[in-house]
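All protein chains but one are shown at their positions in the complex.
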Amino acid sequence: MNFDLSKKTLREVNSYLQNIDLKSNQRDFVIKNPLGNHALCAGLQDEIKVTIKGHVGYYCAGMNKNAEVTIEGNVGTGVAENMMSGLVHVKGNASQSAGATGQGGTLVIDGDASSRCGISMKGINIIVKGSVGHMSAFMAQSGNLVILGDADEYLGDSIYEAKIYCLGKVKSLGADCIEKEMNDKEIKHLSALLEAQNIKADPKKFKRYGSARSLYNFKIDNVSSY
Amino acid sequence: MCGIVGIYLKNKKYNKQLGKLLTGMMNNMASRGPDSAGFAIYNKSSKFKYTVCLQKNFELKDLKKILKSKLTNTKYKLIADHVVIETSSKPEKTIPILKNIQDIDLVGYGKSIEIFKQVGNPKDVVKKFSLDKFSGSHAIGHTRMATESAITTDGSHPYSTGEDECLVHNGSLSNHNNLRRSLIKDGIEFKSQNDTEVAAGYISNSLKNKTSLKETLTNGLKDLDGFYTFITGTQKGFAVLRDEIACKPAVIAETKDYVAIASEFQAMAHLPDVNKADIYEPKPGIVYSWGS
Partner (left out) sequence: MSEIKKNLKGFSTFPHDTIAEIQRSAREGIYQIRGLGAKRKVPNFDDLVFLGASASRYPLEGYREKCNTSVVIGDRFAKKPITLDIPITIAGMSFGALGANAKDALGRGASAMGTSTTTGDGGMTPEERKSSKYLVYQLLPSRYGMNPDDLRKADAIEVVVGQGAKPGGGGMLLGQKINKRVAQMRNLPEGIDQRSACRHPDWTGPDDLEIKIQELREITNWEKPIYVKVGAARAYYDTALAVKAGADVVVLDGMQGGTAATQDVFIEHVGIPTLGALREAVDSLKELNMHRKVQLIVSGGIRSGADVAKAIAMGADAVSIGSAAMIALNCNADMYPEDYEKLGTAAGYCHHCHTGRCPVGVATQDPELEKRLEPDLAGKRVKNYLATLTLELQTLARANGKSDVRNLEPEDLAALTVEAAAMARVPLAGTTWIPGYDK
């Protein structure tokens, strides 16, 4: 089923997709002419497939649950923010705060992600085939951020228990973020994440980063980190 | 908080449509900045152009009367309440004369630049100044949501920072009051409590002291505290700078014919061939420039 955002309103399209008639067999949807609209496909909750043909604005597929959303273009700030489950696939580049506070599901970005990719992530898996901007994985609590390209400054600043795997160069690490061991268990874990998206990359060549856990309880010796 | 837009044409293909293209971008950014709007259009002239805003009850004929004997080779273009004075008289001579006239405000000056700004919804402001009829080589624009200072024309962007130069800003500075006081000591004048006016004063003060624009903006990263995406217009093009934290948005779309920048991609969605454009974001703390 096709929608054309140059002819229909954002509200009409979102409303339809948020309240699918599950009795009909319609599960595949295409949206043309997104024209940089914001909050397109936000709040989806059913197992449907949506393809967006073009560039979108902020919060595309925000709080996505169960749905599979593919964007054939670039996305603005906060794509898949607070996603709960399902899959969001960005074929172009992503702006800031991609996958912000994501609680579950998978976000795949074929191009680059800008600053704060995976900020405050809470269980989402984010895979970026290109590079990520500065402050990525800031305060990341849980989930996995896999980067095939490079990472800009302050990667994983104030990170909790999320895991970062990076194939390329990391400009600098943030407060309390350190390089960690890539043992067999980790290689297997990363391998599964890559295979699930059909990505051909050698997990052994990645480096892992995570929390040094020294900021977990307030200590006066850490005062310069606060 | 605001919307900022800019477009630089790499060739002459869209020169005549420059105003139309900018109008579409400004209209789209009206929701981000509903309080006031302004734009700077660059169209090279052989003479100097001075854009002034007429105060209430002061008419073009009154202005012509005063300037008749003072400026040489002068033409006047009236658009709403702004007048573009085109004259061979150089800035060193002309600006003091214009500043002396109480009932006008000098909005911008240079060999290419014309600046128009006004209080009101951006959609009304661009209509009022017939932006869609303008042509030129490049332009920047601004839609304003006033944060901590009043909604007045003096508080609107773009701010003139020198000959053919201007500034628009999205964000909020945090040390502008102290900085304003030290710039006043250096002889810079301010008409409002606006933080952007301080950034403009900082830039023009630095340029006056023969520092390059790139070095000025780079120094600004240390001297200006707060959140910002700046676009500075220059005679040949424009430059963009985001602060190191880079929370305020900026997207660039580049084709073989133009480079466009806006706070949201939405503002550029109607530009020609934008679906084939190279779309990227400027990185924090780096000066990007085109045309210079």
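To keep things simple, chains are lettered A and B as they appear, and every chain counts its residues starting from 1.
Just so we're on the same page, contacts are C-beta pairs under 8 Å (C-beta built on N, C-alpha and C of every residue); 3 or more make two chains touch, one makes a residue touch a chain.
Computed from a prediction, not measured in an experiment: that's the story for all the values here.
Trainee: Which of these, A:E81, A:D112 or A:D152, touches the one chain of the complex that we don't see?
Mentor: A:E81
Trainee: So which of A:N33, A:T51, A:Q103 or A:S191 would be touching the chain we can't see?
Mentor: In the full complex, the listed residue that touches the missing chain is A:Q103.
Trainee: Of the residues B:F227, B:F265 or B:W290, I need the one that contacts the missing chain.
Mentor: Residue touching the chain left out of view: B:F227.
Trainee: Which is it among A:F3, A:F29, A:Y58 or A:Y209 that touches the chain not included here?
Mentor: Among A:F3, A:F29, A:Y58 or A:Y209, only A:Y58 touches the chain that is not shown.
Trainee: Can you name the residues of chain B that touch the chain not displayed here?
Mentor: 1-3, 31-35, 145-148, 170-172, 227, 247-249, 263-264
Trainee: Which parts of chain A are in contact with the chain that was left out?
Mentor: 10-11, 14-15, 18, 38-39, 42-43, 45, 57-59, 62-63, 65, 77-78, 81-82, 84, 96-97, 100-101, 103, 116, 119-120, 122-123, 138-139, 141-142, 158, 160-161, 215-218, 220, 223
As a working rule, only the chains that are shown with their structure count from here on.
Trainee: Can you compute the centre-to-centre distance for chain A and chain B, using the mean CA position of each chain? Integer Å is fine.
Mentor: That gives a centre separation of 36 Å.
Trainee: Which stretch or stretches of chain A touch chain B in the complex?
Mentor: Per the touch definition, chain A meets chain B at residues 35-38, 54-58, 73-74, 76-77, 92-93, 95-96, 112, 114-115, 133-134, 152.
Trainee: Inside the complex, what are the residues of chain B that reach chain A?
Mentor: Listed in rising order, the residues of chain B that touch chain A are 246-247, 249, 251, 264-270, 275, 279-281, 283-284.
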